[in-house]
Each structure stands twice: as C-alpha cells, then as structure tokens.
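One structure, as structure tokens, below. Some questions next.
For this view, one protein chain was removed and the others were kept in their places.
Entry: chain A
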Amino acid sequence: MAKIATREAYGQALAEFGEVYKDIVVLDADLSKSTRTEIFKKKFPERFFNIGIAEQDLMATAAGFATCGKIPFASTFAVFAAGRAYDQVRNSIGYPHLNVKIGASHAGVSIGEDGASHQMLEDIALMRVIPGMVVLSPADATSTYECVRLAIEHEGPVYIRLGRLGVEEIYKKGELKLTLGKGIVLQKGTDVGILATGLMVHEAIKAAKMLQDEGVSVYLVDMPCIKPIDVDLILDVAKETGCIVTAEEHNILGGFGSAVSEVLIQNYPVPVKMVGVNDEFGRSGKPEDVLKYYKLTAEEIVNKAKEVMKMKK
C-alpha cells in the first residue's frame, strides 16, 4: 500500500468536494505544489486564487470571501498559517466567526530538512485558544477526507493540521465516518489509555502492539478532533484504565496533551504522561531522524505508558 501524506489527501479532497460544493474557493500563498491545492487549481482554475507570498493578506482575503457566502480554504504551511498570520486568523476570521477553513500543511518536525523555521510545534496551542475555532488533526488520508467534509459541513472557522510525510492507511475510504467533537476508539483496554493525534497515531498503534506483546491491555484512541474535544471518551478511557499517555507532534505545552489534561483535571483526575516535543525548537534532518531525535516514537510511548501505570493509585 502506497503511503499518502495528509496534505496530498487534502488536495484530493478539495478537488472532490469542489464538484459538489460550488461555493468552495481555494486560496494559497505560493505553495500550491506543496500544500497540494494544485490538484483543485487544475480542476477549478476560476475558483483558485494565488495570493503570493503574503499569508496575512491570504487570511484576511479569505475572510472577505466568507462574508459573501463562499467557503474559502486558505492553505499554506502551518508555521505561516498559525504563526505569521496569527493576528489575521484571530481578528479577521476567529473574532467575526467567519466560515473560513485553514488548511495548514507541513505541521510538526516531520517536514524535516527545512528545520526549525519551517517546522510548526505551536499551532495546536495557538489555534485552540481562539474562541470558536475548530481544530482538526487527521492521521491518514481517509481521516483527512473526513476532516475536510466536517470542515465544509460546519459553519465557522476550522483549522486542519496536515503533514508532509507520507503515512500508511489506517482507515479505508468509505469505512470511516467522523463526527465533530468525537474521537475514534481503535481498541478498548484496561491497563493504560493511549490518546494520540495526527502523525503520532501511527506510533501509538505500534506502541499498543508492543505493550500487548508484554501483556498490557491498552485502550487506544485516535483523536482527529482536538477542539471541540471528546470529553466523554476521554473520561471513559480514564475510568477504564486509570492512567493516560498522550502523543502529539507538537510542543507538549499547550497542545493536545494539555487539552486532554484540562478535561481530566476538572472531571476525573488520573496521572498523565505526554509524548511530544519538550519545549524546544526543531532541527534539520531526515524526517525519520528528526522524529527519533525528539523521541516521537512508539518506543517512547511504551516508556511513558510503563511510567504512568506505576503512578496509578
């Protein structure tokens, strides 16, 4: 099975949904070959707008489109979408709650060789604190397709976090139906809960197998929807297992693990260990090497699972 990057699936999904939803317009900031919005551009050139290397203009132009009933998908690298254009996303999209969808590719360190300036480890934190912003983080091609569908069906701003790296299929197209605010239970278990998002779902699946080989019963969940977050599912995992590991390709401060912890600490406190980047900037390297360097691996999830199980009361 060929690996498909979620950014590729995003471009394909836009081209597919563009047939049905004539109000979709796609905007890019000179990265359409990389964000893969080029696929949409080829099919619907009149509905594609290249804004050039100007992400602030990109976001506010998308806002203008939204005021006229369009469903704009503003696409660029996550570091520019959530970082450089933060004020435009906050003030021109979030505050007026406009129907803009932000396709943010090349998130995390797995973009690889370009290094820290282009790796984005803060976007989940930045986007989830904008009131009303939906934050999605799909793990594979089918999940990405579903996230694009959810984004279109939801009236309001949506941030979709996408990766550059090719990833294996977890779900078959047509066999996954996502609901906004709901996680996906991959398997139930009783010893430890592993909640993962985006690229780290693949490592979490490997980690769960490794733990099971040692006789550990794992409750494994993919969380493509970071905001709104699946409170019921998080609490179910906590009650079933009594301890949780979160895994994300993001700074552990303010990201997915923090979001899960916020739910737990207010409702059903259990020990949590977080796998993520430990408040550092990234560095250049082959994607696989960078992921290993920052311990964004199945092995690390296993280590943290063993640690957190010892913390159970």
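In this section, a contact is a pair of C-beta atoms (placed from the backbone, for glycine too) under 8 Å apart; a residue touches a chain by one contact, two chains touch by 3 or more; residues count from 1.
FYI, contacts and distances are computed from a predicted model.
**Q** The chain that is not shown, which UniProt protein name from "DNA phosphorothioation-dependent restriction protein DptF", "biotin carboxylase", "ABC transporter substrate-binding protein" or "Transketolase domain-containing protein" does it carry?
**A** Per the UniProt record, the undisplayed chain of the complex is "Transketolase domain-containing protein".
**Q** May I ask which residue of A:9, A:63, A:170 or A:291 touches the chain that does not appear here?
**A** Among A:9, A:63, A:170 or A:291, only A:63 touches the chain that is not shown.
**Q** Based on the whole complex, identify which of A:9, A:25 or A:178 touches the chain you can't see.
**A** A:25
**Q** For chain A, enumerate the residues touching the unshown chain of the complex.
**A** 25, 46-47, 49, 51-52, 54, 56-57, 59-70, 72, 87-88, 90-92, 95-97
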